[in-house]
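Only one protein chain is missing from this complex, and each of the others stays in its spot.
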Amino acid sequence: MAEDLKTEYKGKLLAVKDLPTLPKVLEEVTRLVEDPDASTDKIAKVISLDQVLTAKVLKMVNSPIYGFPGRIGSIHNALVLLGFNVIRGVIISTSVFDIMTKSMVGLWEHSVGCALACTEIAKAAGLKDPEEYSVAGLLHDLGKVVAAVQMPQVKIDIEALVKSQDLTYFQAEKKVLGFGHDRINAWLAGHWHLPVRLTEGISHHHTPTRAEHYPASACVVHIADFLVRLMEYGSGGDDNVPPLDPNALKILKLQLKDLEGVLDQLCDKFLEVADLSFA
Amino acid sequence: MDSCERIAPFTRQLNGFLLTPRREILEMVSGLWTTDLIAWTIYARGKSAIENLFTDPPDLLVVDSRMPDMPGTDLVNLIKSENVYRQVPVVLCLDAQDLVQCSNWSTIEADDFLIIPCAADEARARLSLTLCRASRSLDANPLSRLPGNTTIIQRIQELIDNRQDFALGYVDLDFFKSFNDKYGFSRGDEALLMTARIIVNTIRSFSCASSFVGHVGGDDFVFILPPDMVEDACRQIIDRFDAIIPNCYDPEDQERGFIRSTDRKGNFQEFPIMAISLAVVLNLDARLKHFGEASQIASVLKKKAKENPKSCYVIDRRDHSSAA
Partner (left out) sequence: MQKIPLTLAKAGMVLAKPVLRSNGLVLIGENAELSDAIIQRLIKMEIENVVVQGTPLDLEGVGSGTPYNRILERMDHLFRKYENDQDMALVKKRLREYFQLKAAAEAAKAAQAAEAVEAAKAAKAAEEEVKETAKSTAKKGV
């Protein structure tokens, strides 16, 4: 059970009890997934009981972020084609859609853009199950939102610093809170019992070479974040490109040239995801 | 110096890691090629090499069996156990007396070995061949990234040689050509990717260490499972395919249940929604001796499966169609 997170901001804590709640369905489904006897049918049935959630999930899995836009007609199909990890990621992100869009203008779009970029980079790197990397892309800035919701004044102070000292949001977070949203993501991932690969993707995207177990995951998000900021698709809280660590490319065996292919795909697909919302 | 000369099949400077505390090995290996062909990073201790492996995977690793901090064989296995770096070719340097101990090569994951002292010419030839071999086995299908024919044949022959019981499934799609003709290649590719995904995720759900999925090309796939799991797998693949594939068609064709097209003479032709055909060959009690036998049996079974326009599987003389 995760503890509250102490910050350097006026002695305040980020409280576990105030974290966004995930749909009840997710707990039951996670349990089923770990049960070797549970079938995809059963899992699909449980999710489908929540019709509102099902509609949102289908809308999301049919977007160009995933390899089969417009072709997935049921949760069962989605599970067969994309696997549970992806569906779990989609369920989580549809649940936090509201707070994301309310807390920071442009953050949802940035996250969707990042998810798209993650899939394309994973494909370019020849990684297995490229869509799984998109989950980290969707959730990599969740920490910013969690902080904003629990401590609205913190967000105002951070934004003021970004403006007055021309800092990046990440730099300003560290000054105000004592740590960045990557730390908050790690804390959140612990509380939600997210798998290690996803956790490292969202807590090491600024420090990709420090990911111990799944460096590929962190590197993919790191590069994706850079590309989406470059194209200014949505907003991450400031108008800078983050530093691009050349080791991230090396670990994935990619060269700058390979990113051009990714950019080709992104320019196209950004057009298509522009309307993806649950408003 | 001819700057176009490279170590085949590469066209760039290579990076090598050389792990050895021994001067003679260091001198021999680093003297094999000039630095513009391959740049060697030398490590006298295994630990430091492992750390750098993550951030800068080399094209080739040469490991001395006699490392001060851990046995070379342990190092090799450690490196190969990291999935991302599995394809880095590893060559082990052994002394003649080590050969006696290294009789069980299935526990040592080296790609090749050199006996020290080794003549430079031989070392050069062996390392080149190792590099070539490593790039050959990347015969992945460009669309699905699944292993291709070379790996498939290797895998099957391995199982046959080890006299293991296994079931070999050959998969292809009926009416794929008509889909491709009407909807174009990129939608055809999409349908193939879906098929690949369905097969992979289904086989995976049987969580069996010896399972395998390969993509021969086009709409031809291959999978391997233990004989007692294969019929379940076939039924699942069929059900899932039938449930998902209609969504690949435009709404009118979906509703109709078939594609209507005209050929050059203006005649109407109708093609049903794609179906998946599976042919399963069993290797029980080591009855197969060679991969060729397996593919022969499969083509007979496949013909039978394709006689049925609906999705179905045929297994060694028993015929099972999906529920109508």
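As written, the chains take the letters A and B, and residue 1 is the first residue of each chain.
The definition used in the following text is that contacts are C-beta pairs under 8 Å (C-beta built on N, C-alpha and C of every residue); 3 or more make two chains touch, one makes a residue touch a chain.
Model, not experiment: these values are computed from the prediction.
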Fill in: From A:98, A:212 or A:272, residue that would touch the chain that is not displayed
A:272
Worksheet, complete the sentence: Of A:48, A:85, A:101 or A:240, the residue that touches the missing chain is A:240
Worksheet entry | Contact footprint on subunit B, counting only the chain that is left out | 247, 250-251
Response to the item:
Had the left-out chain been drawn, it would touch subunit A at residues 55, 58-63, 69-73, 168, 229-232, 239-241, 243-244, 246, 256, 260, 263, 267, 271-272, 274-275
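Simple rule for what comes next: only the chains that are shown with their structure count from here on.
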Worksheet, complete the sentence: Rounded to the nearest Å, the gap separating the Cα centres of subunit A and subunit B is 31
Worksheet item: Of all residues in subunit B, which touch subunit A in the complex?
Response: 54-57, 84, 140, 145, 190, 193-194, 197-198, 201-202, 205, 207, 240, 243-244, 247-248
Fill in: Complex contact set, residues of subunit A against subunit B
36, 40, 67-68, 70-74, 76-77, 80-83, 126, 128, 209, 215-216, 247, 250-251, 253
